[in-house]
Each structure stands twice: as C-alpha cells, then as structure tokens.
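Omission of a single protein chain aside, the complex is shown with its protein chains in their original locations.
For subunit A:
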Amino acid sequence: MFVPCDRGGGSASSDFKGFTLLMPAVSVGNVGQLAVDLVISTLNMTKVGYFYTDCLVPMVGNNPYATAEENSTELSINAEVYSLPSKKLVVLQIRSPFIKNKYRPFCQTLLSWVKSSKCARVVVLSSSHAYQRDDEQLLGTPLRYLLTPDLEKAVGGLMQELNWKEMEKVAAYPGINDSEKVLHIPGGGITKLLFTESCSKGIQMAVLLKFCSEGDNIPDAFALVNYLNEWLQLIKSESNSSTDTSSQWKIPSSWRLLFGSGLPPALF
C-alpha cells in the first residue's frame, strides 16, 4: 500500500491524477532499477511516500541519491515513491527481489494502486535475457517496446515515427506448431504478468526493455534511459545533432563499489 511521507495537511504531494508512473521490473541485470535510479538522481526528484508491502525482501540504507553531508542521512527502504509535479511524473523504485510466491499479490496491489491514484499511464522499464534471442533479434537494436491496446490508441503513431521495434512474439510450441504465437519475456520478472494484466484491465501501459546479460549493466541502464528519453523527453539533449543524452544523466552516489570493496594490497 502507498503510505505518504507527509501525513499532515493536504494530500497534494500524493495526488497523481493524470501523472505518468514510471517503474522498474526486477529483471536480468537489474537494468530497469538502474535506469530508474538515473531518472530520480538526474531530475532530483522528491520522495513523497513508501510502497509498504510484505511482498519484497526488506532492506534499508541511507539516502542513495545523497549529494552532500546534509542530505545523506535520510533513511530509504525497499520500495519508495518519488514525484516531479512539473513533469507530471511519479516514479516507484523497487530495490529488492520478491519473496517466494509473492509476486502475484504484488502485481495485484500495484495495479489497484495505479487505478485508485488515477495515473494516466504506466511505463515499465525492464530487460530480457540476451542469450534467448533468435537469429533475427541478434541483429539491430537490442531495445524493444510493448503497448497495451489502450495506450496503442494514444501513442502508437509516435512509436512508428521514432522507428522503435515492437517486442516479437514467439511460437508457443517451437518446432511443432509455428502458428500460435505468445509473448515471452525470459528474465523479465513480473513484466509479462504486469503487461497482460494491464491489457485485460484497460490500463494504459508501456514496457520498454533491453536484451542484456548479467555483468556490468551500467551501459545497459544508460541505453534504456536514453531510449525512454526519446519518447518522454525528460531531459533535453545539449548538442543539436544527436539524441544521445548519456553524459547528462547523473550517476547516484550509491553506485559506488558496485563490485565490492577495495582489494587488499597484500594480494599483489
């Protein structure tokens, strides 16, 4: 459930009517979560609440977006909500994996919150196993999108203009019957479930995903966030020619030591 930070006064900070909800799926390489970190950090978004749930593994730490001594001591938990009213953007960041058998209840709670908060649309950032691509998918862009029918009506045309590639469906019974096609997002966590549920509930949802493998996924996060930016235009590109805004995304201070502590000098 959504619990606002600010209990007193008006619920202005938690009024998301007409907003775009951006969220990650916990997926291969944690790419969606890294990309969301970049958005929150660059746009300097304000934390407006917590998503209190028994479905995610608990964790706490100090402010992952700290820029100075003063703002480094605010506690963060495993699922938090940030907002930027000027861009009508609300972001849910998820920082830990699901507890066994809890991913379905989480999807239900999340989608019912989307409906009750009257968000206009949801954008899910995700990823899928690169090694599961077929021959055609190995060539060209590793970025894909999906739109629910309700959002297709609104922005389908824009995706054509941007020359984006829709996520291909795969044969349900490969080798046996190639006519029946299904959506398959290996390594995507709850992406497929969120998408199919949104289709049936009439929620406007877009999924933006990248094919990747586990490793140093920072470049994947940059690629995904630039892809998102082509559509939502969250930051303006400084140079006139390219749409590449890589250098303008601010890496959060919590991305230090992603691969562990320093090495003992005695090793060498």
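Assume a contact is a pair of C-beta atoms (placed from the backbone, for glycine too) under 8 Å apart; a residue touches a chain by one contact, two chains touch by 3 or more; residues count from 1.
Everything below uses one rule, namely that contacts and distances are computed from a predicted model.
Peer 1: Refer to UniProt and select, among "BHLH domain-containing protein", "Proteasome assembly chaperone 1", "Metaxin-2" or "CCZ1/INTU/HSP4 first Longin domain-containing protein", the name of the complex member that is left out.
Peer 2: Its record in UniProt gives the absent chain the protein name "Proteasome assembly chaperone 1".
Peer 1: Check the options A:44, A:62, A:112 or A:233 and report the residue that touches the missing chain.
Peer 2: A:62
Peer 1: Could you list which residues of subunit A touch the chain missing from the display?
Peer 2: On the subunit A side, contact with the omitted chain comes from 3, 7, 26-30, 50, 52, 54, 57-64, 66, 72-75, 77-78, 97-104, 131, 186-189, 213-214, 253-258, 260-266.
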